[in-house]
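For reference, the structure is listed below as C-alpha cells.
For this view, one protein chain was removed and the others were kept in their places.
Residue numbering begins at 1 within each chain, and the chains themselves are lettered A, B and C in the order written.
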C-alpha cells in the first residue's frame, strides 16, 4: 500500500486528523531515509534508536530469509536456529558479499547489501570529516586491522605478479599483529630500527628506508608498511616523506593507521600525501573499534588520489561471503552519531588529551614558563628538549629524584598517547603495572627497557619500547576517543597514590 | 518517498534486478499490513518476528515522542529515561486512551492508538474462533480480571443509577479475587451455596438464585456474577439458565470467564446465551494471560447480542490514560499465532486434557469397559456415576483402599480441570502438596475438606472446596493452554512416586 | 557452585590471574546487589545497563517459569507464546501479587516478588529525596493515577464501613480523570468552585470546603480529594490548610499529586502535612510516568505519619494478580538513575522552569525592575500583581495591545506550569493551538474562556479554565522533568512566529 491508502485505513481506526499528523511524520521519516540513500553522507544530526530500528527493519524486509513465502533450496539460506541470535542481528543473517567479491551485492540479501554500500560511503565521509578530505573510497572489512593489512599486502603482491617482490620494509613498531600481518601474508619483513631523539621521542629512521631499498634491490621490495598511530614516546611515521621514497622507487606504501582517525594531525598528513603527485599511499587501514566506538571486529581500508581503485582490488581478493556484524555495528553507530556528534567526539578527545597532559604539568616549579614551553611543544614541528615535570605526589616524596617524568618530545608529535619515564627499579615498575590493573585501570603499559622477545622469528631487544636501547623504563598512556574526564581524574589519583606507595616503601 | 523512488535509489546502490526483487517483497509486506488494517482479523498464518517488528516500527514512527523535531511542552511527553525500558516498549511510551475513555485515541500517539484498536478487533476474532461466534465487541483492559470485573460491576451500577441496587448474587466459587471484585466495586455479595452431586461434582444451585432474588427484592439486585472457568470438581455455571433468570427479572449478568476461552464447551454456552432472546449476558470477562499465553496483566471484556454496547460504557468509566503493555503483548502474540496456530493450540489442549485424564484411568481393572464409560462421560450431558480409577502405584500399595480416585463427575463438565479425591490424612495431603511444590510442580492444589477462611468479611467453611461439606480432601489439576505433553508425563511420574512414598510410610 | 569453585573452573579455561581479577569484579557486583537488597535505597550512582540486566537475570532465574525442570499443572503457569514478548519482559511473566493482595508475594514468582518489594522501597526513597522526607510507605499500583485514586477512595469507603459517607469534596480542577475517579468508585463528588485572584491565578476556595462539610453534614462526607499538580494559572491546593479541616472533622484527605513529585514546593508541603499532628493526608497519589520518565502505566500511593498503614489497605483491596510491567519499568529506571542523577534531574527541571519563564520576560519595557519583581514573585508567598510581559514578536506587532501576557500570579505558586493570557479572538486562539500541533509542539493547551462541558453528569462552564468566568483565553505550558533546553528554545521560536503570523493577518 502507498501512504495514501495507509492514511485512509488509519483514519478508519483513529481520528482522521491524528492519522493525518502521523502520516506527515511517516513522510518526514521517509524523506530522512531518502536523503541518506541519495546523499550517502553522515546525517547532520544523529538518528534516534527508533529511527535506526525503523531503517533496519526496512532493510531486513528486503532480505530473502524474511520473505513471506520463501522457499530455500540452497546450502545457505540464512536460517537461524536461535531466536536470541536472530534478534541480535535484526533478522539480517546472510552476511555480505559473494564468493566473487566482498562488496558485490548478495542476491539473497538486497537489504544487507544496501547497508554494506551505505556503510562504506558513511565511513568514507567520517574519514573526510576527521581531516582526510581526499579520501575517495573506503570499504569496511570484517576482520581485524592485522588481518586486513595482511589482505592488503597480498592484494599488492598478487596485483603486481612479481614473485620476487616478497620484502616489506617496516619501520619498527613494537606491536605484534602488524609484524605478524606481513608473515601471515607470506611475505618477509625488513625491520628498520628507530631513532631515539634527545627529547625522548622515538621515530622512524627515514633515510634508512631508502638505504635498505638500495641494499636489497628495488626489484625485491613490495612496499613499505608504515605506522601512524602508536604508543608514545614513539611518534607517528612521517607518511609524506616515506611516501616520497615509495613514489620515487615505485613501490607500494601501506599505512597502518590503526587508531589514527581520531588524530587530526595524522589524518591531515595522510590527506596531504594522497593529494600529492610526489608522494604516495597505496591504502591506509584503520580499526573500526579503535576509532568509532564499536565492538572489536572490523577495519576500514581507504584510499584516494592515484590509488583510488586499490580498495576495489582488496575487496576482490577477499575469498568468500563475509560476516556482516562489524559493518552493521558501524552503520548503526555512524547513524546514531551523525555529523555533529562525530565532530564533537573528535574535538572533545583533542581537548581531553591536552587536559590529561596538563595534569602532569601542574606541579612544575616554574609553571608559567613551562606552560608556554609545553604549549609550543604541542605543535607538530616543535623540537623542544625534555622537560621534567612532576606530580604532586612524587614531589612530596623526593623532589630531587622525581619518580616519573613526562617525556615531552613524544607528546608533541603523538597526540593520542604520551609517556612518562619511570625512575623506578624493574621490580617497582612491574609492581606499578600490576597495581594499576588490580585497581581496574586498564590500558597503561609499563615498558621495561631491557625486554627481549622473538616475533615471527625475529629477535627484538627492548621489545615494547620500539628500540633496542631506551634509557629508562616508562609508562605509556592513551587518551582515546570516548574517554571521560572522570577516567583521567581517576587515573591520575590512583597513579599518584600507587607511585607514592612504591617510592616510600 | 514512495516505493518507486526508493527502488530507484536502491538500484543505484545495488544491482537493479535485486532491488526490484526486494521492492516486490516490500510491497508484499505492505499488502499484508494493509489486509490487517482493513480486515482486522487474525492473519491466516502467524507473522514472523521480523514482520511483527517491522509493523511495530511503523506504528512507533507515528507516535509524537519519536518525531524528528518534536517539542514537548506538556506534563506528559512520553519521555523515557532508560534505554532498556524504551527498547522493551518498542519506543511506544504514551500508553493508551485519554482521560475521557479507554478506547479514545490518544492524539500524541496515533500509532499506539491503532495498535489498541486492532488488538480489540483481533481478540474479538479470537473469541469467535474459540466458539463464541456471536461476540461483537471486545476491549482489552490493562488490569487483571478481578479489577476488570469490578470495573464492569461499577459500570453497571453507575449506568442504571439506582443506588439501592447494591447486591450482587454470586454462586460461590472459592477464588478470592472474584469475591473481592464485588467489594472493591463497593457492592455487596449475596453468596449462593453450591450443590454437591452424587458423582462428586459441585455445581451452582440455580433455583436458589431465583429464590434469593425474590427474597431480597429485585429492586435491590444489581446483577448475578456467574463463573464459567473453575477448578474441578466444581463445574462451570450454566450461564444460559442463569441468564434466563436475569432476563426474566431484568437484572445484569456478568460472567467471570477467567480462563474459559480455551474451552469450546464454555465458549459455545456463552455464545448460545448472547444469541438468545430469552437469556442474557451483560458482558463476559476473561484473562489475557490465562487464555492467550501472555504475561499477567490484562483482561478482555466482551459482549454481544442486546448488550453489545455495554463494553463501550466500561471503556468510558476507566479513569485516565492506561498502561499499554498488556495490549502490546496481546497484539504481538495474536499476530505471531495467526488463526492457524490459535486453532491448533485450542485443539491440542483439548486433546491433552483427554490424555491427562486417561493417565489416571490406565490401571483400571476393566480397562476396556471403562474407557468406553469415560468416553461417554466426557460429553457435557453424561451423568455417569463415580468411577474409581487408580494409579499403578496406589494399586501396588493397597488395592482395597486406593489413595486417590478420579472424581469423574467433574471432568465430564469441566474440560479444563479435573480432581482426584485423596484418601489420605490431612497431614499426608498437606505433605503431598509441599512435596509437589518442592519438586517444581506448580499448579496442583491440595484442597482440605475442613478449611475455614474469612474473605471480605464473609466466613466460609470448607474454603477452597467451593462447598461447606465436601466428603474428602482432594487435589485439583488443570490442563491449560500451552501445556506440554512432557509436563503431564512428568507430573504423573512425580505424583505417583510421592503418593507411593506417603502411603507406604 | 560458589564463586571459589567458579574461579577454579574459570582458571582452567583462562589464565589464573585473569580469572582472579574477573572473580573480584563478580564479587564487587554481588556486593552492589547485596547493598541494594539490604539498604533498599536508590544506589548512589546509577547502575549500568549491563548491571541492570545482570540483576534482572538473577531475579528471573528465581521465577518458576524459568526453572529447569518445571512442571506446570495450574491454570496460570507463566507460559509465553511469543519470543519477542518473553524477551521484552526479561522472562518475567507471572505478574505480581496474589488474589489476596497486591503486595503479597507470589509463590510462583519469587524473583518478581522481590522486584516489587524493592521497587516500593526505592520509589519511597525517591519521594523522600524529592522533598517528602516523612514518606514512610509507598506502593506502585499498575494502574493509571485516576484508577488508583478510585481504588484509594474505595479503600477509604470500605474501611470505614459507613455507607452514608458517599460524598467526596473536590475543589474543582478541570482534568477529567480525577473527577471520573470519584464516579468510578461509586461515590458522589461535591464540587468546590475556585477563586480567581487579581493576579490571574486560580485557587481552591478553602473556606468553602468547611462550609460544604457543615452544609452536607460530616456524617455524609467521606473525604476531600485535593490536587497539587495542575496547569497554571490554577495553583496547587494548599494541602496543609485543607488537611487541617479534614483533621478537624476526622474525614479522609486524599491528594492527587499526579505530577507533583518534580516540584520541591509541593513535596515539602505534603511533607509538612503528614508530619503535623494538626493536619492530615490519608495518602497521596502520583503518576509514575509523569514523574519518573517511564512509559504510561502506573501510580504510586504513598503515606506517612498517622496514616502510614493506609497503603497496606489499598494493596489489600486490589482484586487479583497484577501486571508487572509498570513496576519493572520503574525498577529499571530508578536503578539506572541512581540518587545522583535523580537529584540532578529534579534540579535541572527547576532551573529550566525559571529559564522558560524568563524567555517571556526578556522584552519588558523596564526589564531591570521587572526581573526583580519576577524574582520575588517566584517564592511561594509572593502576592505580586499581574505583570505584563511581552515577547519581542508581539511588541513588534502592536505595542499597545500585546497578544499575550505571562500570567504572573500563577507561576509564582505553580512551579511546573505557567500560562500566558491570549489577547486573541476565539478563532485565532484555536488556530494557534492547531498550528502548534501541526508543527510538532505537543503539550501546550489553548484554553478558551467560554467552553462548556458535562463530565460524569455535572455541567461545567469555562471547562478547562478551572473556573466559570476567567477573563480571557490563555495558553498553558509545562516544564516537566526531562525537558531539554532546546525544546524550550524551539517552542519559543515557533510560538512567536505563529503568534506573529496570526496577529498580522
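Definition applied: a residue touches a chain if its C-beta (ideal position, glycine included) is under 8 Å from a C-beta of that chain, and two chains touch if they have at least 3 such contacts.
Everything numeric here is computed off the predicted structure, so don't read it as measured data.
Taking every chain of the complex into account, the omitted one touches A, B, C. Taking the complete complex into account, B:21 is the one of B:21, B:220 or B:354 that touches the chain left out.
For the chain missing from the display, the contacting residue among A:8, A:49, A:241 or A:312 is A:49, taking the whole complex into account.
Across A:228, A:325 or A:496, the residue that sits in touch with the chain not pictured is A:325.
Within the set A:195, A:293 or A:461, the residue that contacts the chain not displayed is A:293. Subunit B meets the missing chain through residues 21, 25, 83-84, 87, 437-438, 440. Within the entire complex, the positions of subunit C that touch the omitted partner chain are 1-3, 5-6, 9-10, 12-15, 18-19, 21-23, 25-26, 28-34, 37-38, 48-51, 53-54, 57-58, 60-64, 66-68, 83, 86-87, 91, 105, 107, 110-111, 113-114, 117-118.
The chain not displayed touches subunit A at residues 49, 52-53, 64, 67, 69-85, 88-90, 92-96, 99-100, 107-108, 142-147, 149-151, 154, 157-158, 175-178, 180-181, 183-187, 229, 231, 258-259, 287, 289-290, 292-298, 317-326, 329, 332-333, 336-337, 345, 416-417, 437, 439-445, 477-483, 487-488, 490-491, 494.
We take it that only the chains that are shown with their structure count from here on.
With centres computed from CA atoms alone, C is the chain lying nearest the middle of all the protein shown. Of all chain pairs, the one linked by the most C-beta contacts is B-C. Of all chains, the one whose Cα centroid sits at the greatest distance from that of subunit C is A.
At the interface between subunit A and subunit B, two copies of one sequence, more than half of the residue numbers in use appear on both sides, so the contact is built from largely the same positions.
Centre-to-centre separation of subunit B and subunit C, using mean CA positions: 33 Å.
Measuring from the averaged C-alpha position of subunit A to that of subunit C gives a distance of 47 Å.
Rounded to whole angstrom, the centroid-to-centroid distance between subunit A and subunit B, based on C-alpha atoms, equals 57 Å. Residues of subunit C found to touch two or more other chains are 83-84, 437, 440.
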